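Missing here is one protein chain; the remaining ones are kept as they sit in the complex.
Moving on to subunit A:
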Amino acid sequence: MAVNKTGLVLLVTILFAVLLAGCGGSNNENGAASSAAASKQSASAAVASDDAAQGDKADTSKPVTLKMVLISDGAPDAKLVYEEVNKKLQQDINATVDIEFIPFADWQKAYSLKFASGEDFDLIVTATWGQFADYARKGAFKALTPELMKTYAPRTLESSKQEVLDAGTVDGQLYALPMNYREISVYGYVVRGDLMKKYGIKAIDSLDDYESYLKAVAEDGSGLVPWEATSYDNWIIPHMQLQELRDRYEMGTLGVSVDLATNQIVDASASDPQALALYKRMKTWNEKGYISKNSLVNKVSSKDSFVNGKSATFLTNLLDANATFQTVQAAHPDWDVRFYPINTSNKVVANSYMANGMAINAKSKNPERALMLLDLFKNDAWYNQTTTYGLQGKHWDRSADGKLILLPDSPNYPPDGTCPWGWRDERYYLTSKDGLPNFDEVMKSQRDRVALTKLNDFQPDLDKIKTQQAALADVASQYQAPLTLGFAKDVDKAYDELLAKRKQAGFEKLQQELQAQIDRYVAAK
């Protein structure tokens, strides 16, 4: 062949590199992880033997730096706030803390990589919505033995009721410290009062009222998108209409709902006329443009769109609505933002205390100091409120009647914005002075209707049903999401398909296994 020789050598080199690069791929992470894991293990063994020698006195002679992983998009002043926190931490427990924020987008991926890659960190946020029990069973968290707790977190033991600690317990071992706060998620509609006045809508007390609001906005021709329905808020309507308003309890992220009266799992592969009717309604909303045509693909959240004046409503929980109210009030007082709760007469199921909590990495080199830090954050008003609201006098202040006042710098460290949820505490959590006018009223009305269920602290063991769980997760994203947003062209057909796919994905097996676990759990309680 009459091919120039240098060219050939060059070519072969390139090709060889390409060929070999092909076999590289993602495998290299694993190797690194395993060796890192091995070295961590020996380190933690060494620490453990140190403990035993010390008995039950906390030793803080050596300065340490703790690393804490939180899920949040961060805040401009987070560094400033934690600098102050660190000054005090150094005096109190001779430690400083570095915060790493995992952004909300695809947080699940980053979260599990933190453990799988064997990264060196000490504290991490965990929750029922973050598969707390699953991670605990897979050995991600350090077990907090009674001895550890007594030595390093005595104030927490004192301040937490047994039911709080129970919520952080999996298979008899305490793996996380749940927040000391009985949280209720109050979901509702956030709408603009000025538009309601314009269209003559007095209140939004039902889905019908909400529909008239959307209709009025859509027909106004002002170019305002009625409802973006992206990401976070588009599951709220089906959740409320099909579960909470029918006295059902939706379990974590499993997509399984349980009848509150009987503790029986509802068969999600059987036809449900109410669901079908709701999906049909959503289809008309979609067709008439009440829901944005881009809701399945848009990456801008409904809330951002609302705050920026691009859309007329979004759905969220009361706390977030309150924060939104405060943000908007500063920029557009004329909007008259209002919040209408969806559940106005039914039972309200309070969240598990483990709806937020903090755990210690099983591979942490300084679990004792990490536990001491949590003890401070959970039981010291200054630490708790500084991490939650920012620096007093700069970001917030306390009114004469003990309420939260936000100062002009607050947007740089929004209340509750940097994931201090894991150490939230009833004693230090403030209601805001200039929040939603109906905040207290809504809260009281909900608290009056709270129903406790034993299932709150039930930690399903997914090991035997992980195949079905994965298949059902896929079915939900492919077949359910388009239905709930009204994208399915033929609702009856799409709904039948959803049911068939659920059956095929093994819903029955999942139901049987979980039901057996629930029965055992309820009987034991």
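Rule of thumb we're sticking to: a contact is a pair of C-beta atoms (placed from the backbone, for glycine too) under 8 Å apart; a residue touches a chain by one contact, two chains touch by 3 or more; residues count from 1.
Operating definition for what follows: contacts and distances are computed from a predicted model.
When the unshown chain is looked up in UniProt, the name that turns up among "ABC transporter permease subunit", "CoA synthetase", "Anti-sigma-factor antagonist" or "CU044_5270 family protein" is "ABC transporter permease subunit".
From the set A:S112, A:Q241, A:Q329 or A:T453, the residue in touch with the chain omitted from the display is A:S112, counting the whole complex.
From the options A:A362, A:L376, A:L455 or A:L499, the residue with contact to the unseen chain in the full assembly is A:A362.
Along subunit A, the points of touch with the absent chain fall at residues 1-4, 6-8, 10-11, 14-20, 22-24, 26-31, 33-34, 37-38, 41, 106, 108-109, 111-112, 115-116, 118, 131, 134-135, 138-140, 225, 253, 292-294, 296-299, 362-363, 462-463, 466-467, 469-471, 473-474, 477-482, 487, 501, 504-506.
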